[in-house]
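Before I ask anything, here is the structure I am working with.
Every protein chain of the complex appears in place save one, which is left out.
Every chain is named by a letter (A and B) in the order it is written, and numbering of its residues begins at 1.
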Amino acid sequence: MRQEFLNSNQAVAEGAMSAGLNVYIGYPITPSSDLFEYLSEKLPERGGVVFQAEDEIATINALVGASLSGARTMTATSGPGFSLMAEGVGFAAMVEAPLLIVNVMRTGPSTGIATQIGQGDIIQSRWSSHGPYNLVVYAPASAQEAFDYTVRAFNAAYIVRTPAVLLSDAVLAHTRERVTVRESHEVEIVDRKKPAEPPSEYKPYRSDSSDMVPSFAYYGEGYHPIAESLSHDERGYYKTDPRIYRNLVERLVHKVERNKAKLVESRSYYTDDADIVFVAIGSMARSVLALVRDLRADGVKAGLFRPISVWPFDDESFVSSISGAKSIVVVELNQGQLYEIVKSVLWERGIKDMSLHKLDMILPELPGPDEILEEINSRGWRLW
Amino acid sequence: MAMEKHEIVIAGRGGQGILLAGYILGKALVDAGYYVVNSEEYSAETRGGDSKSELVVTKGEEPDIIKVRKADLAIFMYTDQMKKYSKLVGDSATVFLDSTFIESKPEGWSNVIMVPFTEIAEHEVGNIRTANMVILGMFASKVGMVSLDLLEKSMSSVTRPTWIEVNKKALQKGYSLKV
Partner (left out) sequence: MVVVAQKPLHPLDEYLRTDRLPHIWCPGCGLGMILQAFLWSVKELYERGKIDPDKVVFVTGIGCTGRASGFVNFDSAHTPHGRAIAFATGVKLANPKLIPVVFSGDGDIAGIGGNHLLHAARRNFDVLVIMANNMTYALTGGQLAPTTPFTVYSTTTPKGNPDQPLDATKMVYALKPNYVARLSITHPTLIRESIKKALLKRGFRWIEVLSTCSEIFGRHINFRDPYELYERLKKVVKFRRPQSIDDIKYDWDNEITCGTFIDKDDPGWMETYMKMYGLEDKLGGL
């Protein structure tokens, strides 16, 4: 264990190395490139390999190949690169390849502003690819959390055999803070579920256990698994039979939900007696927390709910954090993506006795508490 | 316990060593026992664009915010960025201005220290690129949150070996400057 003064890009890199990263594959893109550069120096010193691919499409497909060959593998990118990876994210989900994609969010759409923050990739982080599947997404809000949730995201990827996404942002990426770096032997590392059966009986897509996750034979171990991007049965054989398709894809969709208890994470601040609960993620949550403290100092009973696992969403904790509240304000640097998630949770839970507000701030910079307050006042809501 | 809190803005043109100055100061403040949140902003260009480093520094309790709300300490090395970011700086803040590039101080600030840091770096230290270190040296002597020793230690741990000696000289020069 050691204390370091690191930005979140560096903290992610340290977290990944402690989580057992041994193959990093990337394509440079602002504001994630310094993470790549950091690992280019440090990872080979620990016996790992760093590879610069020709683009993000190559990156994600190489990650899948590396993952199935036994590597703990990751990449870091930003919006434009993440968009290019979409097809491969679906492939990784289909062949159940655990891997980590760090998306350091910047201003979009399209090339946007390369060096500036955005939060417009929240929905994309869950469902960038076509077709039904689910994965796991964590959004840290500090350099320490960037370290901690990189370790956690790697574990989540192996718990459910799916890609995991770490949603960072341009402000966190280049903000240094004190970070407690724990070494590999000081963190919990979840490994693959090894096949118990002999190779002749192995079926790469069969799960007998309640977690819906199949055991994982690597390439080169004699099990001859097929990574099949087509609809397939438990052996990995292409099948168009609707029953077989349904068995497969329902499992891909539901296995995240099935393992939800092991995956969800959130933090609530001052919500016990709150009349108004703010919801925000990432660096934005830091500004909102400061605003909540200002409001408390002025006698307004404000609180903050901060989802860390954006998917699966920690709806239990969210519902308890808003019990007693009169209004919810979702604050984000986009058109209301986190708002859509919150809205669907409220609808599913049948919660109708409170007002829900969308504070969609389409800005290329992180607002401070004063600017958020100003924006709230400009909307004419009567919140306090 | 009353929380000690400082907010610091350092800004100038890309290439003046703004981000490095923020990093070295932040690392030294961590060693001095502060919580430090040091955020950086820069434009896509390596040279000539805006460059800003912000530090939110507390003792006793971790800071919540990342970005400065009202700085009580500021360093500006170029006029454009001083104008652009002056709204972040409180009227009573201690402000260091590099008079090599900034001809006059704006109205409002009551506690301004104007020194030709870049000229001093060029002619007295012998390397124009050490102006950022001259400022940090003076910051240590005037503000007092961090010792010259800790700044030297922090600088030595993050700059390339060939720069350590000249940077040390610049820090010491700044520390001994009289206004």
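Note that a residue touches a chain if its C-beta (ideal position, glycine included) is under 8 Å from a C-beta of that chain, and two chains touch if they have at least 3 such contacts.
Worth saying up front: this structure is predicted, and the values here are computed from it rather than measured.
Shown chains touched by the hidden chain across the complete assembly: A. Considering the whole complex, the residue from A:Glu87, A:Asp211 or A:Asp275 that touches the absent chain is A:Glu87. Only one of the listed residues, A:Gly47, A:Pro242, A:Gly350 or A:Gly380, touches the absent chain: A:Gly47. For the chain missing from the display, the contacting residue among A:Gln3, A:Thr180 or A:Ser229 is A:Ser229, taking the whole complex into account. Across the entire complex, the residue among A:Ser69, A:Ser207 or A:Ser320 in touch with the chain not shown is A:Ser69. Although one chain is not drawn, its touching partners on subunit A can still be listed: residues 22-23, 25, 44, 47, 49, 51, 53-55, 57-59, 61-71, 73, 87-88, 90-91, 95, 200-201, 218-230, 235-238.
By definition in this document, only the chains that are shown with their structure count from here on.
Taken together, the subunit A residues at the contact with subunit B in this complex read 5, 7, 30, 114-115, 171-172, 174-178, 283, 286-287, 289-290, 293, 366, 368-370.
The part of subunit B that touches subunit A in the complex is made up of residues 23, 26-27, 30, 35-44, 64-69.
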